[in-house]
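One structure is given here, and the rest of the page talks about it.
Here the complex is missing one protein chain, while the rest keep their positions.
Should a chain be cited, it is by its letter among A, B and C, assigned in written order, with residues numbered from 1 in that chain.
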Amino acid sequence: MNTLSIKKQLHIRFSEVDSMGVVWHGNYVTYLEDAREAFGEKYDLGYLRIFGEGYYAPLVDVHLQHKRPIIYGMHPEIEIVYRPTDAAKIIFDYRITDGETLVATARTMQVFMDKEYKLVLTNPPFFEEWKNKWL
Amino acid sequence: MNTLSIKKQLHIRFSEVDSMGVVWHGNYVTYLEDAREAFGEKYDLGYLRIFGEGYYAPLVDVHLQHKRPIIYGMHPEIEIVYRPTDAAKIIFDYRITDGETLVATARTMQVFMDKEYKLVLTNPPFFEEWKNKWL
Amino acid sequence: MNTLSIKKQLHIRFSEVDSMGVVWHGNYVTYLEDAREAFGEKYDLGYLRIFGEGYYAPLVDVHLQHKRPIIYGMHPEIEIVYRPTDAAKIIFDYRITDGETLVATARTMQVFMDKEYKLVLTNPPFFEEWKNKWL
Partner (left out) sequence: MNTLSIKKQLHIRFSEVDSMGVVWHGNYVTYLEDAREAFGEKYDLGYLRIFGEGYYAPLVDVHLQHKRPIIYGMHPEIEIVYRPTDAAKIIFDYRITDGETLVATARTMQVFMDKEYKLVLTNPPFFEEWKNKWL
């Protein structure tokens, strides 16, 4: 089974730095989204694809652990790794690093909902095909 | 003709303060939106009403002028005033004050679009009625 | 020992709703901050107090679990509960509800850093006093 992952350099905006001089923690959720979008482009699993297949994939669990602050002017990198599961879920692990230094880790879990916002308990057919193709 | 307006106290979040110790200017756009929402609730012209009538009312012009910085811990107030016009537009003026001190002024202009995102050049019937009722 | 908590009604902004028609998950982090600020005001443990005592209290762990989406027009409530610990940490649990319906739960953990951004491993004196006063 292949390990699917991608690395992406983060662009830290001045407005993301708070009055303590470090990136406000709430912005990390956006960095995770940036990583998922980059993953989705590389592996054809972006929001537009999922939506086009007739589903939403909302986040139901987000767990972030901050190890070091990010200062304005740093150019940290985020790595996103897909974690296979049999359940009808999409699980990603994330590592944000600045050179050798670990800045933060995170895990997110998404589920599938249909267009009526009903939870889908089994893997959608397009997602089964996606797994067969990539994993 | 009546002057329609409402005042609202702003809630400044810690995360809205930047590394210069003042509210990041980009957040003011959100304060204007807060004021429009308060206006919409009072005068029945909120997003949900407009949408329910079959229209969008996107902002096409935003002009903000900053006079004084907002510091965390301040409790500024925003006043929004409706500016009548014959054109199919919604124009608001805003004043943000902290006690006697003028902090910022702004003007926004919205147009009407139908659900196919086509610009509507004449006042929608519901908006004509709204004007007759309130002005 | 007293259980310290506070409830606060959330104000959902139109701009917090994403193209799926529900509040974008990243905004929940801001709601948690709103709750902490309300708690800090009631129990004298706000950012300005902590900073005035010579410390920062950055978030090092944020765990959010989404149960139901928040729709524009809902007026959900957030409850924040302080969880006592002997470690030099501030732990809060959160519950967001809409009437009887549980919308989301969360837990955050903060540590203390001095003004040189060094981790403080024992409870700062002001925080010991705070505990003695309130718990």
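Everything that follows uses one rule, which is that a contact is a pair of C-beta atoms (placed from the backbone, for glycine too) under 8 Å apart; a residue touches a chain by one contact, two chains touch by 3 or more.
None of these values were measured; they are calculated from a predicted model.
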item: Residue in contact with the excluded chain [from A:Arg13, A:Lys67 or A:Lys115]; value: A:Arg13
item: Positions on chain C contacted by the hidden chain, ascending; value: 14-15, 17-21, 24, 26, 72
item: Chain B residues touching the omitted chain (full complex); value: 20, 22, 25-26, 29-30, 33, 56, 58-67, 69, 117
item: Sites on chain A contacted by the missing partner chain, in the whole complex; value: 11, 13-15, 30, 33-34, 37, 47-48, 72-73
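Definition applied: only the chains that are shown with their structure count from here on.
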item: Interface sides of chain A and chain C: same vs different residues, half threshold; value: same
item: Copy-to-copy rotation for chain B and chain C - C-alpha atoms, rounded to a multiple of 5°; value: 180
item: By mean Cα position, the chain sitting nearest the middle; value: C
item: Approximate Å spacing (C-alpha centroids) for the pair chain A, chain B; value: 34
item: CA centroid of chain B to CA centroid of chain C, Å; value: 29
item: Centre-to-centre distance between chain C and chain A (centres being mean Cα positions), rounded to whole Å; value: 23
item: In chain B, residues with contacts to at least two other chains; value: 14-15, 72
